[in-house]
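One structure below.
Omission of a single protein chain aside, the complex is shown with its protein chains in their original locations.
Chain lettering (A and B) follows the sequence in which the chains are written, and residue indices restart at 1 in each chain.
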Amino acid sequence: MTVQELTPGFSDPVRDAAVSFRCLLNAMSRPGLVRALPVQPDCPAPFNAGATVIALSLLDADTTVWVADSLASPVVTAHIAFHTGAKPVATVGDAAFVFAPIAELPELLPQLSIGTPEYPDRAATLIALVDGFGGAEERRLSGPGIDGNTEMAPIGLNAAGWDVLAMNAGLFPLGVDTFFAGPSSVAALPRSTRISPNAA
Amino acid sequence: MQEEQNYNFAYLDEQTKRMIRRALLKALAVPGYQVPFAGREMPMPYGWGTGGIQVTAAILEPEDTLKVIDQGADDTTNAVSIRKFFQKVAGVETTEKTEEASIIQTRHRIPERDLEEGQIMVYQVPIPEPLRFLEPRETETRKMHALEEYGLMHVKLYEDIARHGHIATTYAYPVKVADRYIMDPSPIPKFDNPKLDNSPALQLFGAGREKRIYALPPYTPVKSLDFEDHPFETQTWDEPCALCGATDSYLDEVIMDDKGTRMFVCSDTDYCTTRREAGHVGPDAQAVGEAAE
């Protein structure tokens, strides 16, 4: 990989990181609510903008990362190494940040770190790449950050995926926190969110 | 105000901001749980709000409008000092108006005016551990939170009732968050506790010296601890604010002379000013006005 082939990072690093993080903070504080990305950086394929923004905003040399084989193109690997310096780990259960396509969520999520009873914050954050929101499988969400209840349907999240996420929620206060990263937006599903069948 | 060019936007370096940002996301995912973070030395002393300042610095974006209050007031010296700091190192807009602020950093109060969706409260926290005065050891209190073993706290509150007939905690009154973690709401008077519950605003808590961050997402149930036969109650006053006549705000007692004359005025200066500008008049407003001239 040469410098020319490397995808650039944020064009205005300090500002872009600040506004991107606020978007992520808003997403995590209101589970299920889809937030438009405030910046659209160049993406190393096959990462979409959501995944790229999350990587550039949250990863650095103090974090561990695991990227699914299906996403780990040379350009993605180089992008993460060059712009963040995050430490790649071989075992997905050791990673603080895990990037995977939504289709791999059902199989992957049960393998991730859920934290310990004394340090539940040491759980992994899963970044599941999606094509957007408004998919076929909708679920009703409730819990902290949700005024009453709300609906969510990331494209590509199937019933099996929702089942795994519901089991994850049952582990609270342990469990994995998930960002659904789309090409122009993100939404979050922390472990604290309860998942129930859609009323419809 | 002149923006300081020698420091990064909002003072903290980007790596420190990312570390705090990651902690904030985990804090939101486990509401009320105290996330350890590697707090940095700040250019103001521990105890002056270094935790809140680090949280504000990590979430701030250039378009924000910041309000800083201490004891409910925008013009107390520490509030002024922190506001000036962010004007200098971040160049953000500041305001004294609660409704204009996107971020409100506070020490010891929650504004009287209802907060709105999209607003962020940042609390400065001295001792984040609600169980600390019952058990000084971190290894022990951490275990108690893990096991949801909160009997000791109830025993303490019940001892109050046995001795005094009521709970004798008036500020930093412990709450239970989303039916799981017991949390210290920072040293706000218990008068403010109901405002924590189901708030549309995002509430973030930073303890710099103790290196802990915790959070309440909007619309999170927050219950002040109590007993069925001794329900939680807030402070009340026998008189309205002497300046604006408010009967629904937290009042500070001001000693007027050496003969014991006292008056009660709103602790929330913005609330009081806004009411007076709208024509509300308290019983002593005229006397005060004359004296000021």
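As a working rule, contacts are C-beta pairs under 8 Å (C-beta built on N, C-alpha and C of every residue); 3 or more make two chains touch, one makes a residue touch a chain.
By definition in this document, contacts and distances are computed from a predicted model.
Set against the options "cytochrome-c oxidase", "Carbon-phosphorus lyase complex subunit PhnI", "Iron export ABC transporter permease subunit FetB" or "succinate dehydrogenase", the UniProt name belonging to the omitted chain is "Carbon-phosphorus lyase complex subunit PhnI". The chain not displayed here makes contact, within the full complex, with B. Screening B:F37, B:F86 or B:Y214 for touch with the missing chain picks out B:F37.
Of the listed positions B:E148, B:D197, B:D226 or B:D252, the one in contact with the omitted chain in the full complex is B:D252. The set of chain B residues touching the chain not shown comprises 7, 13, 36-43, 45-48, 50, 70-73, 75-81, 84, 107-109, 126, 136-139, 164-165, 168, 170-172, 187-191, 209, 211-212, 235, 242, 250-254, 256, 263, 265, 267, 269, 284, 287-288, 290-292.
Keep this in mind: only the chains that are shown with their structure count from here on.
Separation between the centroids of chain A and chain B, computed from CA atoms only, is 31 Å.
Across the complex, chain B meets chain A through its residues 8-10, 14-15, 17-19, 21-31, 33, 35-36, 58-62, 142-143, 145-147, 177-178, 180-181, 200, 202, 215-221.
Across the complex, chain B is touched by residues 13-15, 17-19, 21-22, 24-26, 28-31, 57-63, 116-121, 123, 125, 143-148, 172-173, 177, 190-192 of chain A.
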